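My questions all concern the structure below.
In this view, the complex is presented without one of its protein chains, the others remaining in place.
Take a look at chain A:
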Amino acid sequence: MPENRYENPGGPARPTPRPGQEHFTAPVDEGGLGAVDAVRADDAPTSLWGDAWHAMRRRWLFWVSAAVIVLVILVAAFPGLFTSIDPRVCDLSKALQGPQAGHPFGFDRQGCDIYSRTVYGARSSVVVGVLATVMVVLLGTTIGAVAGYYGKWFDTILSRITDIFFAIPLVLAAIVIMSVTADRTSFLVAFVLALFGWTQIARITRGTVMSVKNNEFVTAARSLGMSRGQILVQHVLPNSSAPIIVYATVALGQFIVAEATLSFLGIGLPPSVVSWGGDISAAQGAIRTDPEILLYPAGGLALTVLGFMMMGDVVRDALDPKARKR
(Lines give C-alpha, C1' and ligand atoms only; values in the text may rest on other atoms or scores of the structure.)
Protein backbone atom coordinates (compact mmCIF):
# COMPACT_ATOMS: atom_id res chain seq x y z
CA MET A 1 0.00 0.00 0.00
CA PRO A 2 1.44 3.38 -0.90
CA GLU A 3 2.44 5.64 1.95
CA ASN A 4 0.49 8.56 0.63
CA ARG A 5 -3.12 7.63 -0.14
CA TYR A 6 -3.25 10.39 -2.73
CA GLU A 7 -0.46 8.61 -4.63
CA ASN A 8 -1.53 7.11 -7.92
CA PRO A 9 0.70 4.11 -8.72
CA GLY A 10 1.75 4.09 -12.32
CA GLY A 11 0.26 7.54 -12.95
CA PRO A 12 1.99 10.90 -12.91
CA ALA A 13 3.25 12.05 -9.51
CA ARG A 14 1.07 14.62 -7.82
CA PRO A 15 2.67 18.02 -7.37
CA THR A 16 3.65 19.17 -3.91
CA PRO A 17 1.34 22.00 -2.84
CA ARG A 18 3.05 25.35 -3.04
CA PRO A 19 3.01 27.71 -0.03
CA GLY A 20 -0.34 29.43 0.09
CA GLN A 21 -1.99 26.77 -2.03
CA GLU A 22 -4.73 25.19 0.04
CA HIS A 23 -5.55 22.19 -2.11
CA PHE A 24 -4.03 19.60 -4.37
CA THR A 25 -4.55 20.12 -8.06
CA ALA A 26 -4.67 17.30 -10.54
CA PRO A 27 -2.05 17.23 -13.27
CA VAL A 28 -3.61 18.80 -16.34
CA ASP A 29 -2.66 18.80 -19.95
CA GLU A 30 -1.18 22.08 -21.08
CA GLY A 31 -2.56 21.98 -24.62
CA GLY A 32 -3.55 25.07 -26.52
CA LEU A 33 -6.89 26.86 -26.39
CA GLY A 34 -8.26 24.38 -28.91
CA ALA A 35 -8.16 21.65 -26.27
CA VAL A 36 -11.05 23.25 -24.37
CA ASP A 37 -13.20 23.95 -27.41
CA ALA A 38 -16.09 21.57 -26.83
CA VAL A 39 -18.10 22.76 -29.81
CA ARG A 40 -16.81 22.34 -33.33
CA ALA A 41 -16.54 25.44 -35.46
CA ASP A 42 -18.55 23.87 -38.27
CA ASP A 43 -21.57 22.95 -36.12
CA ALA A 44 -24.65 24.49 -37.69
CA PRO A 45 -25.43 27.74 -35.93
CA THR A 46 -29.03 27.96 -34.73
CA SER A 47 -31.24 30.52 -33.07
CA LEU A 48 -33.99 30.36 -30.44
CA TRP A 49 -36.63 30.29 -33.19
CA GLY A 50 -34.53 27.93 -35.27
CA ASP A 51 -34.56 25.45 -32.39
CA ALA A 52 -38.28 26.01 -31.84
CA TRP A 53 -39.01 25.41 -35.54
CA HIS A 54 -36.99 22.20 -35.41
CA ALA A 55 -39.03 20.97 -32.42
CA MET A 56 -42.40 22.07 -33.85
CA ARG A 57 -42.13 20.65 -37.33
CA ARG A 58 -41.81 17.10 -36.00
CA ARG A 59 -45.22 17.24 -34.30
CA TRP A 60 -48.42 16.41 -36.19
CA LEU A 61 -50.34 18.77 -33.88
CA PHE A 62 -48.34 21.68 -35.32
CA TRP A 63 -49.21 20.77 -38.91
CA VAL A 64 -52.92 20.22 -38.10
CA SER A 65 -53.26 23.53 -36.23
CA ALA A 66 -51.21 25.38 -38.87
CA ALA A 67 -53.48 23.98 -41.61
CA VAL A 68 -56.61 25.08 -39.70
CA ILE A 69 -55.19 28.57 -39.08
CA VAL A 70 -54.08 29.04 -42.69
CA LEU A 71 -57.50 27.86 -43.92
CA VAL A 72 -59.37 30.21 -41.57
CA ILE A 73 -57.17 33.17 -42.56
CA LEU A 74 -57.67 32.40 -46.26
CA VAL A 75 -61.43 32.15 -45.80
CA ALA A 76 -61.47 35.42 -43.83
CA ALA A 77 -59.31 37.29 -46.32
CA PHE A 78 -60.79 35.93 -49.58
CA PRO A 79 -64.31 34.60 -48.92
CA GLY A 80 -65.07 35.06 -52.64
CA LEU A 81 -62.68 32.17 -53.38
CA PHE A 82 -64.87 29.77 -51.41
CA THR A 83 -68.38 30.85 -52.39
CA SER A 84 -70.04 33.03 -55.02
CA ILE A 85 -73.30 33.38 -53.08
CA ASP A 86 -73.99 36.65 -51.26
CA PRO A 87 -74.69 35.81 -47.58
CA ARG A 88 -77.12 38.75 -47.30
CA VAL A 89 -79.36 37.68 -50.17
CA CYS A 90 -82.03 35.52 -48.55
CA ASP A 91 -85.19 33.93 -49.87
CA LEU A 92 -87.82 33.24 -47.21
CA SER A 93 -89.45 30.60 -49.43
CA LYS A 94 -86.33 28.46 -48.91
CA ALA A 95 -86.30 28.84 -45.10
CA LEU A 96 -85.00 25.77 -43.27
CA GLN A 97 -84.60 23.73 -46.45
CA GLY A 98 -81.94 21.02 -46.24
CA PRO A 99 -78.73 20.68 -48.27
CA GLN A 100 -79.16 20.74 -52.06
CA ALA A 101 -77.04 21.27 -55.17
CA GLY A 102 -75.02 24.49 -54.78
CA HIS A 103 -76.10 24.86 -51.14
CA PRO A 104 -74.25 22.11 -49.24
CA PHE A 105 -75.33 23.26 -45.75
CA GLY A 106 -78.93 24.15 -46.63
CA PHE A 107 -80.80 27.33 -45.58
CA ASP A 108 -81.45 29.04 -42.25
CA ARG A 109 -84.73 30.43 -40.86
CA GLN A 110 -84.50 33.53 -43.06
CA GLY A 111 -83.79 31.46 -46.15
CA CYS A 112 -80.12 32.53 -46.30
CA ASP A 113 -77.44 30.12 -47.57
CA ILE A 114 -75.74 28.69 -44.46
CA TYR A 115 -72.51 27.74 -46.24
CA SER A 116 -72.06 31.28 -47.55
CA ARG A 117 -72.84 32.79 -44.12
CA THR A 118 -70.37 30.44 -42.42
CA VAL A 119 -67.65 31.43 -44.92
CA TYR A 120 -68.30 35.16 -44.56
CA GLY A 121 -68.67 34.89 -40.77
CA ALA A 122 -64.99 33.94 -40.44
CA ARG A 123 -63.85 37.45 -41.32
CA SER A 124 -65.42 39.28 -38.37
CA SER A 125 -64.18 36.66 -35.92
CA VAL A 126 -60.62 36.73 -37.22
CA VAL A 127 -60.49 40.53 -37.54
CA VAL A 128 -61.77 41.08 -33.99
CA GLY A 129 -59.51 38.34 -32.61
CA VAL A 130 -56.35 39.60 -34.31
CA LEU A 131 -57.04 43.31 -33.56
CA ALA A 132 -57.80 42.63 -29.90
CA THR A 133 -54.68 40.44 -29.57
CA VAL A 134 -52.41 43.07 -31.13
CA MET A 135 -53.87 45.68 -28.76
CA VAL A 136 -53.46 43.57 -25.60
CA VAL A 137 -49.90 42.64 -26.56
CA LEU A 138 -48.98 46.31 -27.01
CA LEU A 139 -50.79 47.52 -23.90
CA GLY A 140 -50.01 44.54 -21.65
CA THR A 141 -46.31 44.25 -22.50
CA THR A 142 -45.77 47.99 -22.11
CA ILE A 143 -47.43 48.10 -18.69
CA GLY A 144 -45.89 44.82 -17.53
CA ALA A 145 -42.40 45.70 -18.80
CA VAL A 146 -42.36 49.15 -17.19
CA ALA A 147 -43.66 47.72 -13.88
CA GLY A 148 -41.22 44.81 -13.86
CA TYR A 149 -38.16 46.65 -15.13
CA TYR A 150 -38.33 49.99 -13.33
CA GLY A 151 -39.89 48.56 -10.13
CA LYS A 152 -40.43 50.78 -7.09
CA TRP A 153 -43.43 53.13 -7.38
CA PHE A 154 -43.87 52.34 -11.10
CA ASP A 155 -44.50 48.74 -10.07
CA THR A 156 -46.70 49.65 -7.11
CA ILE A 157 -48.99 51.88 -9.13
CA LEU A 158 -49.13 49.81 -12.34
CA SER A 159 -49.60 46.53 -10.46
CA ARG A 160 -52.54 47.96 -8.49
CA ILE A 161 -54.11 49.23 -11.72
CA THR A 162 -53.60 45.75 -13.21
CA ASP A 163 -55.23 44.18 -10.15
CA ILE A 164 -58.25 46.47 -10.47
CA PHE A 165 -58.76 45.58 -14.15
CA PHE A 166 -58.05 41.91 -13.40
CA ALA A 167 -60.97 41.86 -10.97
CA ILE A 168 -63.43 42.98 -13.68
CA PRO A 169 -64.86 40.04 -15.69
CA LEU A 170 -64.03 40.58 -19.39
CA VAL A 171 -67.42 39.75 -20.89
CA LEU A 172 -69.38 41.57 -18.17
CA ALA A 173 -67.39 44.77 -18.66
CA ALA A 174 -67.72 44.48 -22.44
CA ILE A 175 -71.51 44.01 -22.10
CA VAL A 176 -71.78 47.18 -20.00
CA ILE A 177 -69.78 49.28 -22.47
CA MET A 178 -71.19 47.79 -25.69
CA SER A 179 -74.78 48.14 -24.52
CA VAL A 180 -74.44 51.94 -24.32
CA THR A 181 -72.58 52.25 -27.65
CA ALA A 182 -74.47 53.02 -30.84
CA ASP A 183 -71.83 52.49 -33.58
CA ARG A 184 -70.58 48.92 -33.02
CA THR A 185 -67.72 48.29 -35.46
CA SER A 186 -65.17 45.44 -35.44
CA PHE A 187 -62.55 47.91 -34.22
CA LEU A 188 -64.73 49.01 -31.32
CA VAL A 189 -65.49 45.42 -30.26
CA ALA A 190 -61.75 44.63 -30.38
CA PHE A 191 -60.91 47.80 -28.45
CA VAL A 192 -63.41 47.05 -25.67
CA LEU A 193 -62.16 43.45 -25.39
CA ALA A 194 -58.54 44.68 -25.28
CA LEU A 195 -59.36 47.35 -22.70
CA PHE A 196 -60.41 44.67 -20.21
CA GLY A 197 -58.29 41.78 -21.50
CA TRP A 198 -54.69 43.04 -21.15
CA THR A 199 -54.13 42.17 -17.49
CA GLN A 200 -52.97 38.58 -17.90
CA ILE A 201 -50.33 39.50 -20.47
CA ALA A 202 -49.16 42.39 -18.27
CA ARG A 203 -48.71 40.02 -15.33
CA ILE A 204 -46.82 37.50 -17.46
CA THR A 205 -44.56 40.21 -18.90
CA ARG A 206 -43.90 41.74 -15.48
CA GLY A 207 -42.85 38.39 -14.01
CA THR A 208 -40.64 37.46 -16.97
CA VAL A 209 -39.00 40.88 -17.13
CA MET A 210 -38.29 40.77 -13.39
CA SER A 211 -36.44 37.48 -13.78
CA VAL A 212 -34.65 38.45 -17.01
CA LYS A 213 -33.44 41.80 -15.65
CA ASN A 214 -31.43 40.03 -12.94
CA ASN A 215 -29.34 38.21 -15.54
CA GLU A 216 -25.69 39.11 -15.74
CA PHE A 217 -26.05 40.18 -19.36
CA VAL A 218 -28.17 43.09 -18.19
CA THR A 219 -25.35 44.24 -15.87
CA ALA A 220 -23.01 43.65 -18.83
CA ALA A 221 -25.18 45.87 -21.04
CA ARG A 222 -25.09 48.57 -18.34
CA SER A 223 -21.32 48.27 -18.11
CA LEU A 224 -21.10 48.74 -21.87
CA GLY A 225 -22.80 52.11 -21.48
CA MET A 226 -26.35 51.26 -22.54
CA SER A 227 -29.12 53.40 -21.08
CA ARG A 228 -31.90 51.67 -19.12
CA GLY A 229 -34.42 52.25 -21.89
CA GLN A 230 -32.06 50.74 -24.47
CA ILE A 231 -31.44 47.71 -22.26
CA LEU A 232 -35.20 47.19 -21.76
CA VAL A 233 -36.05 47.41 -25.46
CA GLN A 234 -32.98 45.73 -26.96
CA HIS A 235 -32.15 43.03 -24.43
CA VAL A 236 -34.78 42.45 -21.76
CA LEU A 237 -37.92 42.39 -23.96
CA PRO A 238 -36.51 40.12 -26.71
CA ASN A 239 -35.38 37.72 -24.01
CA SER A 240 -38.86 37.81 -22.42
CA SER A 241 -40.78 37.28 -25.66
CA ALA A 242 -41.40 33.51 -25.54
CA PRO A 243 -44.17 33.42 -22.86
CA ILE A 244 -45.76 36.56 -24.31
CA ILE A 245 -46.06 34.98 -27.77
CA VAL A 246 -47.45 31.75 -26.30
CA TYR A 247 -50.08 33.63 -24.31
CA ALA A 248 -50.99 35.82 -27.31
CA THR A 249 -51.77 32.71 -29.39
CA VAL A 250 -54.11 31.39 -26.70
CA ALA A 251 -55.62 34.85 -26.12
CA LEU A 252 -56.53 35.13 -29.80
CA GLY A 253 -58.80 32.12 -29.41
CA GLN A 254 -60.34 33.59 -26.28
CA PHE A 255 -61.10 36.90 -27.99
CA ILE A 256 -62.80 35.12 -30.87
CA VAL A 257 -65.03 33.37 -28.32
CA ALA A 258 -65.67 36.68 -26.52
CA GLU A 259 -66.67 38.38 -29.79
CA ALA A 260 -69.06 35.51 -30.58
CA THR A 261 -70.49 35.77 -27.06
CA LEU A 262 -71.16 39.49 -27.47
CA SER A 263 -72.70 39.00 -30.91
CA PHE A 264 -74.80 36.13 -29.56
CA LEU A 265 -76.10 38.45 -26.85
CA GLY A 266 -76.96 41.02 -29.52
CA ILE A 267 -74.48 43.65 -28.33
CA GLY A 268 -71.44 42.68 -30.37
CA LEU A 269 -71.37 43.34 -34.08
CA PRO A 270 -74.67 44.65 -35.56
CA PRO A 271 -76.97 42.16 -37.39
CA SER A 272 -75.93 43.69 -40.73
CA VAL A 273 -72.43 42.21 -40.24
CA VAL A 274 -72.28 38.47 -40.85
CA SER A 275 -70.70 36.83 -37.82
CA TRP A 276 -70.68 33.37 -36.28
CA GLY A 277 -71.93 34.71 -32.94
CA GLY A 278 -74.87 36.44 -34.63
CA ASP A 279 -75.75 33.30 -36.62
CA ILE A 280 -75.55 31.11 -33.51
CA SER A 281 -77.94 33.54 -31.85
CA ALA A 282 -80.31 33.42 -34.83
CA ALA A 283 -80.21 29.61 -34.89
CA GLN A 284 -81.08 29.43 -31.21
CA GLY A 285 -84.82 29.81 -31.88
CA ALA A 286 -84.89 26.69 -34.06
CA ILE A 287 -82.70 24.54 -31.86
CA ARG A 288 -85.51 22.04 -31.04
CA THR A 289 -86.75 21.63 -34.61
CA ASP A 290 -83.66 22.21 -36.76
CA PRO A 291 -80.52 21.87 -34.61
CA GLU A 292 -78.26 21.38 -37.66
CA ILE A 293 -78.38 25.10 -38.61
CA LEU A 294 -76.61 25.81 -35.31
CA LEU A 295 -73.95 23.26 -36.15
CA TYR A 296 -72.19 25.18 -38.95
CA PRO A 297 -71.42 28.57 -37.37
CA ALA A 298 -70.70 26.85 -34.03
CA GLY A 299 -68.45 24.33 -35.80
CA GLY A 300 -66.54 27.12 -37.61
CA LEU A 301 -66.06 28.92 -34.30
CA ALA A 302 -64.95 25.80 -32.44
CA LEU A 303 -62.52 24.77 -35.20
CA THR A 304 -60.91 28.24 -35.35
CA VAL A 305 -60.51 28.52 -31.58
CA LEU A 306 -59.19 24.95 -31.41
CA GLY A 307 -56.63 25.76 -34.13
CA PHE A 308 -55.22 28.75 -32.24
CA MET A 309 -55.27 26.97 -28.85
CA MET A 310 -53.43 23.93 -30.27
CA MET A 311 -50.88 26.24 -31.90
CA GLY A 312 -50.37 27.95 -28.54
CA ASP A 313 -49.67 24.58 -26.92
CA VAL A 314 -47.22 23.56 -29.64
CA VAL A 315 -45.35 26.88 -29.50
CA ARG A 316 -45.17 26.71 -25.71
CA ASP A 317 -43.74 23.19 -25.83
CA ALA A 318 -41.20 24.19 -28.48
CA LEU A 319 -40.00 27.26 -26.59
CA ASP A 320 -39.98 25.54 -23.20
CA PRO A 321 -39.17 21.85 -23.63
CA LYS A 322 -39.13 21.40 -19.84
CA ALA A 323 -42.90 21.99 -19.71
CA ARG A 324 -43.48 19.05 -22.06
CA LYS A 325 -41.34 16.59 -20.07
CA ARG A 326 -43.37 16.98 -16.88
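Convention: a residue touches a chain if its C-beta (ideal position, glycine included) is under 8 Å from a C-beta of that chain, and two chains touch if they have at least 3 such contacts; residues count from 1.
As a working rule, contacts and distances are computed from a predicted model.
Peer 1: Have a look at "Paraquat-inducible protein B", "ABC transporter ATP-binding protein", "Phenol 2-monooxygenase" or "Dihydroxyacetone kinase subunit L" and point out the UniProt protein name belonging to the hidden chain.
Peer 2: Its UniProt record gives the name "ABC transporter ATP-binding protein".
Peer 1: With the full complex in mind, choose from A:Arg117, A:His235 or A:Arg316 the residue touching the hidden chain.
Peer 2: A:His235
Peer 1: Give the residue, chosen from A:Met226, A:Val257, A:Ala286 or A:Met309, that touches the chain omitted from the document.
Peer 2: That would be A:Met226, which touches the missing chain.
Peer 1: Touching residues of chain A against the unshown chain: what are they?
Peer 2: Contacting residues on chain A, toward the hidden partner: 20-22, 25, 28-30, 32-39, 41-43, 45-48, 215-217, 219-227, 235, 238-239.
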